[in-house]
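A single protein chain has been omitted; all remaining protein chains appear in their positions.
Each chain carries a letter (A, B and C) given by its place in the written order, and its residues are counted from 1.
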Amino acid sequence: MQQLLTYIPTLPLIGFIVLSLFGRKLSKPVIAAIGAGTVCIAAIISIVLGIAFLQTPPSGGAWQQLLWSWFKVGTLTVDISLRVDALTLVFIFIITFVGALIHIYSTFFMWRDADYARFFACMNLFVCSMLLLVMADNLLLLYLGWEGVGLCSYLLIGFWYDVPSNCRAANKAFLITRIGDTALLIGLFLLFKELGSLNMTTILQQAPGHFAAGSSTITLITILLLAGGMGKSAQLPLQTWLPDAMAGPSPVSALIHAATMVTAGVYLIARMNGLFLMSPVTMAIVAIVGAITLFVAGCSALAQTDIKRILAYSTISQIGYMFLALGVGAWSAAVFHFFTHAFFKALLFLAAGVVIEALHHEHNIFMMGGLRKRMPAVYITFLAGAAALSALPLVSAGFYSKDAILWYSWSAAGGSPVLWFMALAGAFITALYSTRLMLVVFWGEMKTPIHEQPNRGMIIPLLILAFFSVTAGFIEWPHNMFQVTLFADHVQRVLPETLMKQNEPSEALLQGIAALVTLAGIYLGYVLYYGKSGVRWQQSPGLSATRNFLFSGWKFDQLYSFVFVKPYLFLTRINKGDVIDRLYSAIAQGSMRMNTWLSVSQNGSLRMYIVGVLAGILFIITLQLFL
Amino acid sequence: MVITRYHPVHALLYLAVSFFASSMVFLSLGAPFVAALEIIVYAGAIIVLFIFVVMMLNLGNETARQEREWLKPKVWVMPAVLVLLLLIEMIILLFSNDTEPMQIAVVEPRKLALSLYGEYIIAVELTGFLLMAGIVGAAHIGKHKKEELHRFLQNGQGDQQKTKRTRKTKAITNEQTALHE
Amino acid sequence: MNSAQMVLLVATVLFTLGLVGVLTRKNVIFMLISVEIMLNAAGMAFVAAGSKWQQPDGQVMFLFILAMAAAEVSVGLALVLQIYHQHKTMDVDRLKELRD
C-alpha cells in the first residue's frame, strides 16, 4: 500500500511533463487521455488507499514514504517525503476525486480551445502540487506545494492571456497570496529557530515542551502561519483576489478556487492544530476572521450580477465558516465542511460554466433566465448545489456540515453567542443569495437564446457531484439525531476532540433556529426575486449606494489601491532613474563641466599661456614678498 | 628699441646693438671669454640666422605695415603693466638684502675650460646632444613638412582642411554624446 | 648700491623688456627675438653671479645657455618657416592648433 503513495502525485506530474514538452504535437484526444487519465488513475489509487486505510489503519496512524533527501545543511534536514494520515486522506480523496471529475468535464468544456495541451498541463501540475501540499511531511515541502498551487492558479487565471484584465487578475491573485506566503515563510524561520526542525511530526511533538501555552512566541508563529492561510484561503483582509480570479475558465474556478486550493489554509491550520491550540489569542483571531469574512463576503455576494463572482464571494464566505470552526476548536466540523463544500461548490461552478458556455459567454445573471425548461439536467444539478450551499435542512450535505459549525460556534470552548449570531446572519444571507441566483437564472423568462446544449460528457460529472452534494452529509449526523459520526471518527485520529462548554443551550434549539433562518432567507429571496420583481428590486434607486458598496466588495480594492498600490507605483516611478545613479552621473557631469570650463584656458593662444606663466610668477614672488 | 620696431631688419639691428652692449658688460665683469663668445655666437651666428629667415620669407615693408596695425596700445598695455609689476617686485627683491660690495676679478678662459671639461663634462656632453638634436630637428622639420605640404598641395588644400574639420566635429560629437549620457 | 647689483638690475630690466616683447608682439619672429633677449638677460645674471663668487661656474652656465639658445633658434626658425609655408601668416593668435 505504502508504495502506492508515490504514484498519486507522480502521475499528474508525468502528465504535466509529457503535455508541456510534447503537447503541441499531440492530437486532442491523446491530450485529453493523458490529462484526465492520469488524474483519474490517481483518484482510483487514492480510493484504493482510502479503503485500505479504513480497513487496516497503519501503525502510528500514518503511512510514510521517503522519496529522496532534498537537502541537508547544518542542522537542517529536509526530505522529499510523503506522509498520509487520516486528515491527509480526506484531502487526497477530494483533490483526486473531484479533480478527476473536473478533468473529465474539462475535456469537453475546453475542446474548442487552441491551447488545449497547455490547459491540461497546468491542471495536472496543479493537482500534483496540491497533492504535495497535503502529503508533505515537512513544512518546506508543504511550502513547495503551496507555491506550486499558487503558480498554477496564476497560470490558469491568466489562461486567456490575450485579455489584459485576465492577466491583471492573475497577477493580483499571485501577489496577494504571495504576501501571505511570505508571512508563512517567516513563520517557518521562527519555528526552525525555536525548534530546530521543519518536520511536522517533530514540531507537533516538541512544541508543547518548548513553548509555554499562550506565550508570545507561539502566538507570533501561529499568527504568521494564519497569515499564510488567510492569503491562500482568501480571508479578510487578503480576500480581494478571489473574485477577480474568476477570469479563468470555469473548471479552474471549480477545482482551484472552490474545491481545493483555497482550502489550503484550512488544511494548514488543521494540520498545525497543536500549535494553534497553544495560543488562545490566535484561535480567537482565527474565529473572528472567519466570522467577519463570512459575513462580509456574503453581503458582497448579494449585490453581484456576475454568476461566477457570486459563487466566488460565496466561496470566501464558506471558507469563512471553516475558519470560524477552526477558531472555536471544532476541527472535524471544519474539515467536514471542506468535504461537503468541495462537492457542491465544484458542482455550482461547473454548472455555471455550462450555463455561461450555452449563453455565448454571458456572465450577467440578469441576462439569463428561464433556463429551467431548456436545460433540465443543469437545472436539477444546480438546484442540488444551491440547496447544499444554502444548507437546506436534512436533504442537503451543506446542512449537516454547516449546522455543526453553527452549533459549535456557540457551544464549543472557544465559541460565543456573538460568533454564533454572525454565523447565523451569514446563513441567512447565504440562503438569500442562493435563492436569488436560482430564481434569476432558471426561472422567469428567457433573455438570451441558448446557443447550444451542453455535451453529455459535461453533464455526467455534474450528476455525480450533485449526488454527493445531497448525500455526502449523511455520513455525519448531528449528535442529537442518529449516532452516525463516521467522518468525525475518521478525522479524529489526527485532530483533537472539540472541547465543549458546560452549560450550552440544547442543540435542537439552535438547530431549529438555524433551519428557520435558512428557510426565512429562502422565502425572502423568493419574495424579492420571483418573476419580474427581481429586476425592479435591483434597480431601485434607494439602495444603489449600498449596492455599489457591496458590489465592489466593501471597497477593499479601492482601499488597497489607495494605501499600497498607488504609493508603490509612485515610489517606483519617481525613482525610475535611480537616485544613486544620478549621484554618480552628477559627479561625472561635474567633472565634465569642469573640463569645459578649464578648456577655455587651453585656447591655443601662445600669448595667453605666457600671461598665465607670468601671472604665476607674480603670484609666487608676491607671496615671497609678503610672507 | 628692439621690441618696438615694426620692421624686422631694424629690430635685428637693434638686437645686435644690445648684444654688443651686454658683451661690454661681461668684459667689465671680468669675463672676457664670454664677452667674445657673445659677439661671435649671438651677434654673429644667431643674428645671421634670423636675417636668413627674414630674407627667405621675404619680410619687408609689408610686414612692417602689418606690425604697425597689430601693435596697438590696447594690445600692449595690459602685458606691459603686468611686466612692470614683475620688474618692481624683482627690483625690490634685489635690493631687499644688501650685500657687501664685490671686487671684480678676471676669470681666465683657462680656468673656465678646466671646469667645463672637469666637473661639467656630462653637462657638456648633454649640450652636445642638444645641439645635435637641434640640428637634426631643424633639418627634419624643414624638410619633412615640406614634403607633406607637397602631398597636400597635390591633393588640394581644401581636402586637407575638410578632413581636419570632420575629425574635429567627430571629436565634438563624441564629447556631446558623453555629456548627454 | 654695488656693481653686482647694478648688473643684476640691468639683467632684470633686459629680461622684462624681453618679456614685454614676447607678450605684445604677434609676429613669431619678433617673439623669437624677444626670447633671445630674455635668454641673454638670464645669461648676464649668471655671469654676474659667477664673477661675484669668483667662480667659473657662472660662465659655464652662460655657455650652456648659449648652446641652448642656438639650438632653440635653429629649431624655432625652421618651425617659423614651416608655419609660414602652411598658414601664410606669422600671427600667433591665428595659430591655435594646440587647442585640441
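Please note the rule applied: contacts are C-beta pairs under 8 Å (C-beta built on N, C-alpha and C of every residue); 3 or more make two chains touch, one makes a residue touch a chain.
In this text, contacts and distances are computed from a predicted model.
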Notebook entry, point to check: With one chain of the assembly withheld, which option in "Molybdopterin converting factor small subunit", "NADH dehydrogenase", "Urea transport system permease protein" or "Malonate decarboxylase gamma subunit" matches that chain's UniProt protein name?
Noted result: "NADH dehydrogenase"
Notebook entry, point to check: Any idea which of A:28, A:178, A:493 or A:607 touches the chain not displayed?
Noted result: A:178
Item checked: Contact residue for the chain not shown (choose from A:474, A:523, A:562 or A:584) -> A:584
Checklist line | Interface with the undisplayed chain - residues on subunit A | finding: 20, 24, 68-74, 76, 80, 118, 140, 143-144, 147-148, 151, 154-155, 158, 161-162, 164, 167-168, 170-171, 174-175, 178-179, 181-182, 185-186, 188-190, 192-193, 568, 571-573, 575-576, 578, 580-581, 583-584
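By definition in this document, only the chains that are shown with their structure count from here on.
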Item checked: Contact-richer chain pair [A-C vs B-C] -> B-C
Margin query: I'd like the Å distance between the centres of subunit A and subunit C, where a centre is the mean of that chain's Cα atoms.
Written below: 94
Notebook entry, point to check: Distance from the CA centroid of subunit B to that of subunit C, rounded to the nearest Å?
Noted result: 5
Next item on the list: Hunt down the residues of subunit C that sit against at least two other chains at once, touch-wise.
Entry: 19, 23, 26
Notebook entry, point to check: Got the subunit B residues that touch at least 2 other chains?
Noted result: 79, 82-83, 86, 90
Check: What does subunit A use to touch subunit C in their complex?
Finding: 602-607, 610-611, 614
Next item on the list: Show which residues of subunit B lie in contact with subunit C when the two form their complex.
Entry: 2-3, 8, 11-12, 15, 18-19, 22, 25-26, 29-31, 33-34, 37-38, 41-42, 45-46, 49-50, 52-54, 56-57, 59, 63, 66-67, 70-71, 75-76, 79-80, 82-84, 86-87, 90-91, 94-95, 99-102, 104-105, 107, 111-112, 114-116, 120, 123, 127, 130-131, 133-135, 137-139, 141-142, 145-146, 149, 168, 171
Next item on the list: Would you pull the subunit A residues touching subunit B in the complex into a rising list?
Entry: 589, 592, 607, 611, 614-615, 617-618, 621-622, 624-625
